[in-house]
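One protein chain omitted, others in place.
== chain A ==
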Amino acid sequence: MADEDRAGPAAAGRTPLPRAKAADVSQVLHTPPPTQVPADDDLTALAARHGLTVSGARPTLPEYVRQLWARRHFITAFATAKLTAQYSQAKLGQIWQVMNPLLNAAVYYFIFGVLLGTSKGVPDYIPFLVTGVFIWTFTQSSIMAGTRAISGNLGLVRALHFPRASLPISFCLQQLQQLLFSMTALVVIILSFGIPITPRWLLAIPALILQSVFNAGVSMIMARWGAKTPDIAQLMPFVLRTWMYVSGVMWSISKLTKKDNLPHIVTVMLETNPAAVYIDLMRYALIHSFHGKQLPPHVWAAATGWALLAGIGGFIYFWKAEETYGRG
């Protein structure tokens, strides 16, 4: 095998392009350069004979999952590093991780609780509101970060080899860590309102896991769109703000749907909206006065369904374009 290589195309491939070429090289940019290289067939055959593979080809789905799993330490390290780097120049440092969500909640309380009076008829309005804001922020920032995951990290994508899904997943993980900081603030708020700790708090864990899977899935879809059309990042804040207002972050959906004057389809859409589902689940888990009958029907089924649909669908959709990411 080695012998025929030495004699055959190997020799052809090595032949230095004749020096004469330096003289007749075309300076007219439009004309294709003279093809003095060996015929294409030879090179392809040579590559095939030695088992070379196409550089940068998309791996199969199982292989991709395996590669991603092998990079799990990078994904977590990247997320943590981003999170730490965020406030490293601030004097108060990591305290901002908790201060930020608290200030956010204060602003929303001032506008919706005090000025607009949305709180009427909602018991424990502040915990209700703060839970909503934090859980919504998790979804919102994951999607925003996902949109820019590829287009905002082209340097990384063009310099190193790794399954690109690491990026949106890592950004979601960063937001999840951020949310966990917020949750400590939330627990303090809830306890200071005299809300008891019940076994129901355990439900927060599956709810959070399902929401994370959902967020990661949607970010991967957005990452692919954002990689192709960076303009999406300009559009997303408006889409997300609209989504926030229909998701019952500051008001109670169940109060609205109890009135009979809403068309059925609107009720169904309000209730199966994934953001609303995850927010209400978390409220149900943490706030004792938030009753089970305030939850939309089949809430766990909806939460799981959305997570699986977005998670698996988003992952496959993202993988389908794996080899195209990073193109100028």
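The definition used in the following text is that contacts are C-beta pairs under 8 Å (C-beta built on N, C-alpha and C of every residue); 3 or more make two chains touch, one makes a residue touch a chain; residues count from 1.
Here is the rule we go by: contacts and distances are computed from a predicted model.
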Legend entry - Name under which UniProt lists the unshown chain, selected from "Thioesterase domain-containing protein", "Molybdenum transport system permease", "M48 family metallopeptidase" or "Teichoic acid ABC transporter ATP-binding protein": "Teichoic acid ABC transporter ATP-binding protein"
Legend entry - Residue in contact with the excluded chain [from A:P123, A:P206, A:G313 or A:G326]: A:G326
Legend entry - Of A:K91, A:H161 or A:K293, the residue in touch with the unshown chain: A:H161
Inset, instruction - Tell me where the left-out chain touches chain A, residue by residue. - result: 2, 5-6, 9-10, 13-14, 16-17, 19, 21-27, 29-30, 32-33, 35, 37-38, 40, 43-44, 46-47, 50-57, 70-71, 73-74, 77-78, 81-82, 84-85, 88-89, 153, 155-162, 323-324, 326-328
